[in-house]
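First the structure, which I've put down as structure tokens, then a few questions once you've had a look.
What follows is subunit A.
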Amino acid sequence: MSLRMKPSKIGFLVTTVILVAAALYSTLAVTVFKSRTRIDDFVSTAPRVAPPSAPRPWEARQSAAVQRSVEVVPLVKEVLRETLSQRRARLGVKALQLEDMKFSYFLLNNPIIKEEENLYGTVRFMHKKHATLLNDCIICHHYRPADPAASEATRCSACHQTAFNPESPGRIGLKGAHHRQCMGCHKEWNKGPVGCTDCHAKNVPAHSELIKLTRKPEPTEVTKECLRCHDAQANEMLTSTHWLWKGPSAFTEGEEKRIDLGKATKTINNFCINVASNWPRCTNCHAGYGWRDASFDFTDKTRIDCLICHDTTGTYKKDPQGAGMPDVNVDLIMVAHNVGKPSRRTCGECHFSGGGEDPVKHGGLNPSLDFHSTSSDVHMGGLGFQCHECHKTRNHKIAGRSLALPVAEGSRTCEDCHTAVPHHGRELLNHHLNRHTEHLACMTCHNPVYAKHNPTKAFWDWSTAGDKQRKVKKNEFGIPDYNWRYGDITWEKSVKPAYAWYNGKVRRYILGDKINTRGVTLLTEPVGDINDPKSRIYPFKVMGGLQAVDTVNNYLLVPHLFGPGGYLEDLNWTKAFADGMAAAGLSYSGQYKWVETRMYLGLPHEVVAKKFALSCVQCHAGLKTERSCGRCHQDKRDVDFKKLAFQGIDFKLAHSKESDTQDLLHRTYYIDFEQLGYKGDPIEFGGRFKKLPLGWRSASKKE
Partner candidate 1 sequence: MSAHAKPAPIEARFWTPGVFVMVAFMLTGFLFVIARYIGGLAAVTNLDDAHPWGLWIGIDVATGVALAAGGFTTAALAHIFGRHQYETVTRPALLTAMLGYTFVSLGLVVDIGRSWAIWHPAVYWQGDSVLFEVAMCVMIYLHVLYIEFIPIVVQHFKGKISLPGRLSIFDDVIEGLLGLTDRILDKVMWVFIIAGVVLSCMHQSGLGSLMLIAPTKLHPLWYTPILPLLFLTSAIAAGYPMVVFETTLATSSLGLDGEMDILTPLTRVTIFLLGIYMGIKIGDMVVRGTYVYLLDGTVQSKAFLVEMLVGVIIPWFMLLTPGLRHSRRALFIACTLIISGVALNRINVFLVGYQPPYAETSYFPAIGEMAITAGFISALIFIYKVCVTYLPVLSPQDQEVIP
Partner candidate 2 sequence: MKINRRFFLGIGGTMVGGALIVRPKKARAVRKPKAPSDPYGCLMDLTVCVGCRKCEQACNRVHGLPAPQVSFDDLRVLEHKRRPNVTAYTVVNRHYTGKLDERNLLIPTFVKVQCMHCQDPACVSACIVGALTKKDNGAVHYDDSKCMGCRYCMVACPFQIPAYDYHDPLTPQVRKSTFCYDRIIKVGGKPACAVICPVEAILFGKRSQIIKVARRRIKNDPGRYLDRIYGEYEVGGTSWLYISGDPFEKLGFLDLPSRPIPHLAETIQQGLFSYLWAPLSLFAILGGCMWTFNRKQIKGNSEPERMEDNS
């Protein structure tokens, strides 16, 4: 036998060794993990160990929560029955503290509940938030196991399992325990959700058996099949803004009571301007079939496109020019058999590609949200949220508002879930951060750059369109900077938002309004003022553009762009404006000129966790020179001031990961305080309503 081995054999040996090692290691890891996740040591009787200071990565929290949610632990048979005060008295100084909390986030999805019936999906439970707000663990952890060795607080499912167990009659099951504990409190405090679908998403029954479509059906035939059972839902849909493209404009200043504004009527933007005369192209995002012209019948239920929202296969596509008709290659039966709840993908089908293509219009709404990336959006990426989990939908009316559009079927804010004091826990700084929420929207810090992964349009100059001869250059993203059809378009990626005061109302240009002859016409503008307590600083994408105005009538013009006779084919502005204005029902004098317009677009998505949020020093540069908290607080040695003040988004790291953040690298005064109406950095010059103790600069300036 030769000592020399063949390379393949060496490879084999090495692989085996590695495998064995891996197996041993994983066994060990599992053992350790198991012992750690025993519910009994939620609070161990052993001396407390300080919680790990470094925040766990987001992915791990979600996956760990998923894992925890399906664990079934042995039933605690005997509990120590005490009243709240007895328990408090017994525990004394050993009372449970926030620091004892092991998990800040739970998913409630225990198989015990689903044994008998399985109607609803997983529930998210913000443990830390509840713990912080209640500040008393034993309100929820009401009894402890009778076994003295057990921990003081156990998970719900340790005591509450199957309902109606004859061995412990009267002890309610897990489902009842969850509901009573949650809803009881929510009702008592008039806070928190109490409706079924406020916490749960309904499971959709499999439709493959229910749907009876045989041959290759027309899209409207599919809808008819849906209507067989869902007529009521279709009626809801008929009055929804996704169908009508108009609706209540409660948040548009001066137009609060109107219900006729919307994309379908008088909303205008500086992308493709307006829907009138451009239907087949624009309405490919309409949740309906065949809105080709103004004669579309909005009472015809069979024209509702159910599948665009309820597709789960990801194969359903609309024809981009088809007035909302699906692509001919889509297997409608297959899609219909697999209908389900809307998802990021189905919503994104239209909302990610606003303006015609992916993130052209809304920098913060882009396909990266559909991929599990925590750096893109903490909810959708890190925690796997679907759109409808925030945008609560009732009767096919979807809550949420936008600056770009006047219609709103309800409103959602971060505070709905995170409360007005969203920085839970007892971490240092939380107090300061929670004070910020009076003046800053969450996104201001938690969305420091938008269009992180895909470039978005920033400026669109229609006036230069039509030059087929012009040489086209490519910008840094590889996108042509000019198109003879569209004109000059500027693109940006990883953009620092613009900041403005915003109280929730929008000042809006409505088709037919006079333009601002002295300067830039604002198509949308947040209403707010530094002196308005309801206003807070919000981040915005500001889209600029040059578009045509009727020089006689002084209002913006609607061009007919798409389709036969449209500008994109004929390159004839006069004809395009005449056609477009006719379709929009406004007169056109025949003369036009180009003016600059600007519109504010909100950035409520692409929210990042604290790890990627703005740090203190990025706005408050004055802090960079401080060494400790000692200027205001009694100094404590073990507090690392630098670490606190500097923790947050690292643009260098972002840049290394292909984010276009070079220009932000050493930026201070991220927010331009003076432009917002402050004298300067509020920690130096004082806040808008009161002087901070730290306002030394204003005092010194006076001297």
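Things worth noting here:
What we mean here is this: a residue touches a chain if its C-beta (ideal position, glycine included) is under 8 Å from a C-beta of that chain, and two chains touch if they have at least 3 such contacts; residues count from 1.
Behind the choice of candidates: all candidates are chains of the complex that A comes from, given by their letters.
Only a predicted model underlies this, so the values are computations on that prediction, with no experimental measurement involved.
Every option in 1 or 2 comes from this complex, but the candidate touching subunit A is 2.
Of all residues in subunit A, only 116-117, 119, 163-164, 166, 169-170, 172-173, 175-177, 179-180, 183, 190, 194, 196-197, 232 touch candidate 2 in the complex they form.
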